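Only one protein chain is missing; all other protein chains are in place.
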Amino acid sequence: MFGVFAILVVVTLIAAGCGDTGDDSSDDGDSTENTTEAASSADCRTLEYEDVEEGGEFVDYAQLADAGSNTSFDPQVVQTLDEAQLTVALFDGLTDFDYTDTCNPELKPLVAESWEANEDATEFTFTIKEGQEFSNGEEILPSNFKIAWERLGNAELASYYGYLMAYVKDGDKLIAGEVDTLDSIVADDENMTLKVTLDAPNADFPQIVSFSAFSPISKTDYEKIGNTTGWGTAGISIGNGPFKLESAGTADSGDVVLVRNDNWKGNVLGDTRAVLDKLTFKITADVESSYQAFESGEGDDATIPPGRYADAIASYPNTTKEPQLSTYFWDFGYEDPEIAGEENLKLRQAISMAIDRDEINEKVYEGVRAISTGITPPGIPGFKPGICDYCTTDPEAAKELYDEWVADGGELSAPLKLAFNAGGGHEPVAQIVQANLKTVLGIDSELTPVIEDYFQVIGKPGACQVCRTGWGADYPTYGNFMVDQFGAVAIDGNNIGRYNDPEFEELIAQAQSEPDPAARGELYVQAEERLLNETTGTIPLNWYVGDQVYREGVVNFVQPPLVNMLWEKIGKRAG
Amino acid sequence: MTSPGDELRRAGDLEGAGTVGYGSSVDLPHIGVAHVDADLTLTEVGPSRSLMQDAWRRFRRNRLAMFGLGLVVFLLLVAIIGPFLVDDPSTLYPFAKEQPTNQHWFGTDELGRDVLARVVYGIRLSIVIGFMVAIIESIIGIVVGSVSGWFGGFSDTLLMRFVDVMLGIPYLLLAFALIALLGKGVVAVIVTLALTAWLQTARSVRAGFIQTKELEYVDAARAMGVPQRRIIWRHILPNVFQPIVVLIAVGIGAAILGEAALSFLGVGIQPPDPSLGLMISESQSHFSTAPWLLIFPGVAIVLTVLGFLLIGDGLRDAFDVKDT
Partner (left out) sequence: MTTFLIRRFGQLMFTLLAGYTLLFLLFFALPGDPARKLAGGEGRAAPPAVVENIRVKYGLDKPIYEQYLVRLKETVTLSGRSFKTQESVRDMVAERLPNSLRLATWAIIIESCVGISLGVLSARRRGSVSDAATTIGAALAGAIPVFILAFLIRQVTGVYAFKHDWPEILRFPPLGIGPDEWYLGIIPSLAQLEYLIQPAIVLASVSTAIVARLTRTTMLEAGSSDHVRTARAKGLNSRTVVTRHTLRNALIPVVTFIGIDFGTLVGFAVLTETVFNWPGIGSKVAQAAAASDFPVMLSLSMVVMLVYGLANLAVDLSYAKLDPRIRFAGAK
């Protein structure tokens, strides 16, 4: 029942989002058919690229708007999607996804030639192609991956993604700073193989290593900076991607200029050379300034600031408004004494149902986003719509649940703390949530903006009561949403609500060791149901859509669901 | 990857914003703080009753000053009575960014709140902050300046060097420290602004003291054995009183602008509290579609600052006995 209703909501919203002004090019006709596949097939697109003549310069105002001093393009350190946009232009990993059919992303070897797994998916051997080079001419060897991965988990580097190394056997010791190298990663430079032994079965491992954090690092750079981080002349400057770094200015101002890397060997689509001669990323103070620059005729693309989507879509024919594999939600603090635990389940459910998702979408996102029916977005293999029982806005039901909770002796001793990163455009959302809680449940709450290092501060024990977060897929697997956001392994990492439920853990462990994709998906769905319904550890709100605008004459500015552009494809039509 | 879309763009949070200047002008509005220092060369005898009456007479003749006074009185009334007449500033109406209508005279903001209500509450908050800052900084400034100016010598050197040092320090550092101690919000804003504004007051008061101290009648009083405290209260303070009043009027305006700047930087007033500065900085994104979100709070802040500024100007002219 719920499910069907939810699907309809999703489909309508997506259709509305895409087909706003009558330029609806895709056919949504087949999108409402069956219960499990419908919502995801509604998003299916075939990414098409034109042939375009080599050459041209592209000036980007979109990716590094308001990057702040967080900006680093060190692949092992990169934390945000903005930064990753550059990292993917500069680095290639062992594997990569072919997104031609967005609903069936196909994993292909990239720097690797092939890989094989042992039977229980605990040991993977990657064979690396011969004759590949970094942009400085250094040969790419299996040992470049070994040092990069050990660097990723290195305690001193303290990468936000360091926990990913926990997948590897003894990786926890690496993360804890007890060891610096791992015997479980064996690089054989003679035979060009990289053998990795995992801590537990994980059939998704080849998918996981497509992520930019697993990019190789050149020995030249490693000798220069080791397990510290830095950028440009002071740090990482050599990559193996379609572009190479020409000048970096500094990490937080000026331009980052990339030029074609002639040593590049190609991507999974068969391209072997980047189209553009030069790719310049402008670092600006805020999205508003960048967009204004774009509106003044500067640059080739920009990010649309909040509040201007409708305006931008009406003014410019070229926007990336397609759905992304990204999800917007607010976490409950799992360890918070006021709202956590079995005894406060109804309170959490009431809060989730009291929040007016339509109001948020309409007022803050001008109706372009899709109201979510769970955390994991459509387009992720295994996705099932409508699995959440408490993600629909229903003031009466919310009030009922809240009253029951109060009748059971529940009481809040202080106003709820709604935490979010200051200046990130979340103030409006937080204020709507605040008003909803007051109106529907009579709960007082206070906004708690965090100025600095939000994701680090809020992930601290006791920091999050109700805190906003968001997640974009690093690689299109269900596990990337469940494990990285809610797994115990990611506590002190990306699991900022510190969600830690034994039953949930059991389910994701089962899923990880399940070799059959369909069965794995089913297990992850069960895990998410546990998360959303039985424990209500988080409040899904919406799924993102693309928010970039680009100039006429720019070709192949296609934003795949994974958000990162295929920069090597982008070109400019003459004239 | 954490936080796709908009949130990342501001992930740098404050880094994207910047520091708050102090003292003279910088890019942050700090009207008149510096020049009051230079103006402070009054050498007349302390204000007798007739002098005050003269000043008032001159003030009344100054049309701009009277306009400023009228403006401030009006805004004070708005601040005191207004909140009883307007909506609740935090109610969300269903229609966001609605143009001014009969129901919402100033329209609604991006979340559907009544802009008139928010402007009225914003004016109240601005005025409260302005007065609080002016009072605190005057007290600190007068105490430090008096001690420095009266006793001279080592304490003078020490205090004035300290003022020099404080003037040179980027004051966002101070703002950060205070926020860490007090938490964000109105109190931290007031303390931050007051702690940076007193420096100029102290310098001015000290200058006034040094000038007056040398005057003959003070010498005479001292020679007659009049107690120190009495000399300060009766003869010197009244003399520095005039510039301080000017300073307060101008300082209120500066504090209001300072609040706006801090709020823009994310270290000032926190939503959902209605602050004019916050409303203005939030309006930027909506300027092309809903310009009234900038215009109404913008006009309100300009009028408020203008009012206090004109009064300050008027007082300066009125106290100036040498006026032609």
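Order of writing sets the labels: A and B. Residues in every chain begin at 1.
As a convention for this text, contacts are C-beta pairs under 8 Å (C-beta built on N, C-alpha and C of every residue); 3 or more make two chains touch, one makes a residue touch a chain.
Owing to the predicted nature of the structure, the values given are computational and were not obtained by experimental measurement.
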Displayed chains contacted by the hidden chain, counting the whole assembly: A, B
Touch criterion as defined above, residue of A:Cys44, A:Val186 or A:Ala285 at the omitted chain: A:Ala285
Touching residue (missing chain; options B:Ser90, B:Thr192 or B:Ser281): B:Ser281
In chain B, positions touching the absent partner: 12-32, 34-35, 38-39, 41, 63-64, 161-162, 164-165, 167-170, 172-174, 176-177, 180, 253, 257, 260-261, 264, 277, 280-281, 284, 287, 294, 298, 301-302, 305-306, 309-310, 313, 316-317, 320, 322-324
Those residues of chain A which, in the complete complex, touch the missing chain: 68-69, 72, 155-156, 158-160, 175-178, 225, 228-231, 234-235, 249-255, 282-286, 288-290, 292-293, 295-298, 451-453, 455-461, 463, 492
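Everything below uses one rule, namely that only the chains that are shown with their structure count from here on.
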Geometric centre distance via CA averages, chain B-chain A, whole Å: 45
Contacting residues of chain A [partner chain B, same complex]: 65-71, 78-82, 84, 160, 252, 285-288, 303, 305-308, 311, 324, 326, 328, 359, 362-364, 421-428, 430-432, 434-435, 447, 449-452, 454-455, 468-474, 494, 544, 547, 563
Residue numbers on chain B that touch chain A, as the complex places them: 1-17, 90-92, 94, 96, 110-112, 179, 184, 266-267, 270-272, 282, 284-286, 288-289
